[in-house]
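One chain of protein is taken out of this complex; the other chains stay put.
So that you can tell them apart, the chains are marked A and B in the order they are listed, and the count of residues begins at 1 in each.
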Amino acid sequence: MNSVLEARDLRLVLKGRNIFAIDQFTLQSGEVMALVGPNGAGKSSLLLTLALLQTPTQGTILFKGQTVSRDNLFVLRRQMALVFQEALLLDTTVRRNITIALRIRGVLGHEAAVRTDRWLERFGILDLARRQARQLSGGEAQRASLARAFALEPEVLFLDEPFSSLDYPTRKVLLRDLGGVLQEMGMTAVFVTHDPTEIPYLATSVGVLHNGRIIKSGKVQEVLGTQLPGREEFQLWPD
Amino acid sequence: MGVVVEGFREAFRLLVTLNDEVLGITLRTIQVSGSSTLISVLLGIPAGAVVALNRFFGRAFLIDLINFGMGLAPVVVGLAVWLCFTRYGPLGMLNLLYTPTAMIVAQTIIAFPVVTGLTLASIQSVNPKMRLQMLSLGATRGQYLLLLIWEARLGILAAVIAGFGRVISEVGASMMVGGNVRGYTRVLTTATVMEIGKGQFELAMALSILLLLLNFFVVSVMSRLQQRGKI
Partner (left out) sequence: MLGRFRTMAMGMLLLAVGLAMPWKGETAESGMKDLILATTTSTQDSGLLDDLVPVFEKETGYRVKVIAVGTGHALAMAENGDADVVLCHAPESEKKLVDAGTVTNYQLVMHNDFLIVGPPEDPAGARGKSSVEALKAVMAENGLFISRGDDSGTHKKELSLWKQADISPTGRRNYLETGQGMGATLQMASEKGAYTLTDRGTYLSQKAHLKLEVLSEGEKSLLNIYHVMQVNPYKFTRVNAQGAKAFVGFMIAPQTQKMIGEFGQDKFGQPLFFPDAGKSM
C-alpha cells in the first residue's frame, strides 16, 4: 500500500450546489492521474480539496496514511505544490520567485541556489533568471511556475489546467517537457484538464469526472481503450 | 500677476537668507505632517490588509465607514478633536489643546482612513488566485501578509502619497486645534491663511510656494520609489 493520497466519502457543497461527491479516491506513489471532464464537472474544486486548499463539506483525506486535520494542515501543505492555469508569479525576478518560495519552506542559502539553478535549467529558462516575471511570455511564465513547483521537491504535484491558456505549439512543447520530467522524477501528480489529448503525454491513470462524480477511472489504456492517441476525437463522457 | 512674481521673489529671498521664522514654520510643517503620515501608515496598512483578507461580522459596514472616512471634512475632525481636548472636555486634563501634538492627532485621524481605504482596495485587487498560490506554498500568516503587501505595493504607495497630501495641505483642523501660535504651532498652511487675512499677499504667496515645493519634493521621492517597483 504505497498510497500517497487517499480520500473517502468526500463531498463538497457550496451555496446549495453539490460540487462533487467522491466515495473513494486513491493516488499511488509515482502515479500521474489526469482528472478530465467537461467544464463545471467539479475537477478544479476536487483538485483544490485534495491539495488541502479547500475544506470539504464532509469526508476524510489521508496523506501517506496520516489523516488530515486542522492541526497538520499546514505541515502537510508544505509537502505539496500547486501549478495553476495562470502562472501566478510574484512581481519580482524569475529567480527570486523560486528562492522566495523556497525560503517560505525553510530552504535557504546554498541549497536554495542549487535547486533554483537546477530547475531553471531543466525547464530551459536559466537565461531568464534575472528577467522580471511580468515581462515573460505565457509559455515562459508557466515554465517558471513549473520550475518553482519542482524546486520545492513536493511529495505530490497538483496542476490545474496548466496549459489551457497557451497556444497550441507552446502547449505541445511544454507537454513533452513536463511529461519527461514527471517520468524522470517518478513524481506523483494529479493534473486537471478538459482536453483529453493531453492525457497520453503526462498521465499514467485517468479519472473522468462528470456532474461531480467519477464515472470512469483506471489506467490510461483501460479508460482510453480503443480511442488511441493520434485521434483528435475522444468520447470519454456523454455529450 | 505682480503678486505671483513678487511672491516668487519673496520666497527665494526667505530661503536664501534662511529666515529663522520661516524655516521654523517649514520644519514644524514637516514634523507635524510627517509624523501624522507615519503613524497613519503604520496603523493603516495593517488595518487595510486585515479588513481586506478577513471575513467577520460587520465587515461591509466597516468598509463603508472607512470609505466614508476618506472624504471626511477636515474641519469637522478639527472641531471634534478640539471638543475633546478643550480644558473641560473629556481629554482636557492632558493639556493638549494648542499643541503640535493635538495637530498630529487631528491630522492622523484625517489621514488614517485614506491610507486604510486605499490599502484595502489595493490588496483586494490582487488576483484572488494569488492567495491560493501563496497558501499552497505554505506561507504562514505573516509571510502571506508581507507577500500580499509587496504585490499590492503600487497601490499602497499611492495610499501613502494620498494620506500625506491630505494632511500637508490641511488648514481648518490645524488652525482649530493648533491655534496658529507663533513659534509653536504655526505651520505653512495656517501661516498662509493668516497672512492673507492681513492682506500680506506677497508673503502669503511666498509661503504657498514653499508649501508647494515641500509637497512636491516629498511626493516626488515617494513617487520615484513607487515607480521604481515598475521597471
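Throughout what follows, a residue touches a chain if its C-beta (ideal position, glycine included) is under 8 Å from a C-beta of that chain, and two chains touch if they have at least 3 such contacts.
In this text, all values refer to a predicted model and were calculated from it rather than measured experimentally.
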Full-complex contact with the absent chain, from B:Pro46, B:Gly69 or B:Gly92: B:Gly92
Of B:Val4, B:Leu65 or B:Val181, the residue in touch with the unshown chain: B:Val181
From A:Ala51, A:Ile100 or A:Val220, residue that would touch the chain that is not displayed: A:Ile100
Where the unshown chain meets chain B, residue by residue: 30-31, 34-35, 38, 41-42, 86-88, 92, 94-95, 97-101, 143, 146, 150, 179-182, 184-185, 194, 196-199, 201
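Throughout what follows, only the chains that are shown with their structure count from here on.
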Chain centre separation (chain A, chain B; CA means) in Å: 47
Residues of chain A that touch chain B when the two form their complex: 48, 51, 53, 74, 77-78, 80-82, 84, 86, 88, 90-92, 100-101, 104-105, 132, 152, 158
Footprint of chain A on chain B - complex, ascending: 127, 129-130, 132-133, 135-140, 143, 147, 150-151, 153, 229, 231
